[in-house]
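A single protein chain has been removed from this complex, and every other one stays in its place.
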Amino acid sequence: MHRTGELYGQFETLEQQREASSLGMWVFLITEVMFFGGVFLTYTINRAIYPAAFGIGSNTLDLRLGGFNTAVLIASSFTMAMAVWASQTGKKKLIPLFLTLTLVLGSVFLGVKVVEYAQKFEHHLVPGRSFQIDAHIENQAQKQELEAAFAKDPDLNAHAQLYFSLYFGMTGLHALHMLIGAGLLLWLIRESLRGRFTPQYNTPVEVVGLYWHFVDIVWIYLFPLLYLIDRHK
Amino acid sequence: MQSGLPLFPEQASNFAGSVDALMFYLLIVSVFFSALITFLIGYCFLKFHRKKKDEIGVNIHGSTPLEIGWSVIPFILVMVMFGWGASVYINYRHAPQDTLDIYVVAKQWMWKLQQPDGRREINELHIPVNRNVKLIMASEDVIHDFFVPAFRVKADVVPGRTMTLWFRATKPGRYHFFCSQYCGTNHAVMGGWVTVMEPAEYAAWLSGSSGEANPASAGEKLFAQFACNTCHQSSGQGRGPSLVGMYGSAVKLTDGTTITTDDAYIRESILNSKAKIVAGYQPLMPAFQGLMTEEQILNLTAYIKSLKAQQAPPAMAIAAPATGKR
Partner (left out) sequence: MSATATKPAATLPADHYLNAKYGLRSWLLTTDHKRIALLYLGSVTVFFFIGGIFAVMIRVHLLTPQGYLVTAETYNKLFTMHGVAMIFFFLIPSIPAVLGNFLIPLMIGAKDLAFPKLNLLSWYVYVVGGIFTLYSMISGGLDTGWTLYAPLSTVYSNSAVAPAVIGIFINGFSSILTGLNFLVTIHTMRAPGLTWFRLPMFVWTHYATSIIMILGTPVIAITLALAGMERLFHLGFFNPQMGGDPILFQHLFWFYSHPAVYIMILPSMGVVSELIPTFARKPLFGYRFVAAASIAIAVIGFLVWAHHMFVAGQSVYAALVFSFLSFLVAIPSAVKVFNWMATLYKGSISYDTPMLYALGFIGLFVIGGLTGMFLACLGVDIHVHDTYFVVAHFHYIMVGGAVMGYLGGLHFWWPKISGRMYPEFLARISAIILFAGFNLTFFPQFILGYLGMPRRYHTYPPEFQVFNVMSTAGASILAVGYLLPMIYLTWAMRYGRVAGPNPWPATGLEWQTASPPPTENFDTTPVVTWEPYDFVNRPDLGLAAPPEQRVPGDKDM
């Protein structure tokens, strides 16, 4: 099917095309909710069964980095929303600006995530043979805490691995979505520099915006689930 | 055994009759509707066959009363099925108190079964007729399933859990049992025979036992070995609750709820002792997850249950006839 201007051949009108794209993205986001729902369910059930191990796991995460990342993502949602606004109101120069800001913030998030992952590697907290829940112990308080947890759950090492499997699984999946989002942003920036988005045609910006907000919302759920429950320092 | 071309398996347990009766009801409903629909298709096919090439049918769009009718009537029929089926199932899930407990460990690809007096069997099960039997089952590896067609009972044996299955054999004989949850290469040969015997015969068979330790006494040794007895003193003065008479009784927990002590609760309390603490006690007990084999858990369970039966020794109970209405 050939394109006439911005209208793809299978559609009759731009209005129909916009409606289809936006509905398509909403439906896609529903599938994403179901997709993440499966891991969230697995996490919730296991958290309820092994509170001690999961509590220890949560306490190994760096609250400052996690909190910083949350702020970064919320800010990126704001700049994304501004980009959508700019495209709808025809402020052609502002669109690439806000998109680039969003991309920068997203990259900051991923960079911090890399730092966090590296810490976990150093502390032997990556599930597998070298996993050791007590390898990262630094002070007496942590040691006591760990001993108390071991008393509650002698199989703590195995169950903490479950926590870290889910931690890496969930944040990894989220990071993968961020990477895809970053790719989409790059494409949008290129197209917006060519001045393709107008108040009449801005569906791609709008649809990628929906996607970006969704990925942020996933993090808004991940952050308390992984970092904040059973926090006591 | 069976001869000719059997369409129904033998009925040899308390459940067989009720399951078959339910089956007949379902069968009658099914045959009636299949026949009705086949007849209607045939009738319409012949009667309303197209006579001329360009002929069309009568323009009928629908009828709300008919729609309501053929929604409500099937609904009533299936609700009868639901209720009846549920009542059979509830009976199947609630074991009576006075059971002969057989301990079963499943592994790829064999069944290890043990009588209350300690006699062990592999892929063979001997039980007395007309006596309530409860299988207390655990798996060492994957999910298995204990299935006796002649008894119309089956239960999955899920690793990490204690599963129970009860029945009362009503007819002496030898019956197949199968593993009916796919469990790997030799799934199809992981089965054997249940031998149902007259009580006297069964007692004679048991007396041929080679004097192996019964599960309860093995459990008693473990109880000392794991130092359970330092806290769970029978006097009730220890740091843990006394376990005498606890099995089958209602226990109040720290969170205010009340539960009935059963096999699953004993297992949970051993492996993950903090999960449900008896009211008035501290969560001091270590968890034994990963420290005990399935068989040790079953032995300890048997011992804890025997603590209740001190007034009536288990040896007597075996020969006793079935009581209760089930």
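Chains: A and B, in written order; residue numbering restarts at 1 for each.
By definition in this document, contacts are C-beta pairs under 8 Å (C-beta built on N, C-alpha and C of every residue); 3 or more make two chains touch, one makes a residue touch a chain.
As the structure is a prediction and not an experimental result, all values here were calculated from the model.
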Chains in view touching the one left out: A, B
Among A:14, A:49 or A:217, the residue in touch with the chain that has been omitted: A:49
Positions on subunit A contacted by the hidden chain, ascending: 1, 9-12, 16, 19-20, 23-24, 27-28, 30-32, 34-39, 41-42, 45-46, 49-50, 127-128, 155, 158-159, 161-162, 165-166, 169
Contact footprint on subunit B, counting only the chain that is left out: 1-2, 5-9, 15, 18-19, 22-23, 26, 29-30, 33-34, 37-38, 40-41, 44-45, 48-64, 66-67, 70-71, 74-75, 78-79, 81-82, 84-90, 92-93, 108, 141-143, 145, 147, 149-150, 152-156, 158-161, 163, 176, 178-189, 289-290
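To be clear about the criterion, only the chains that are shown with their structure count from here on.
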Gap in Å, rounded to a whole number, between the CA centres of subunit B and subunit A: 45
Residues of subunit B that touch subunit A when the two form their complex: 272, 274, 283, 286-291
Touching residues (chain side subunit A, partner subunit B) in the complex: 151-155, 158
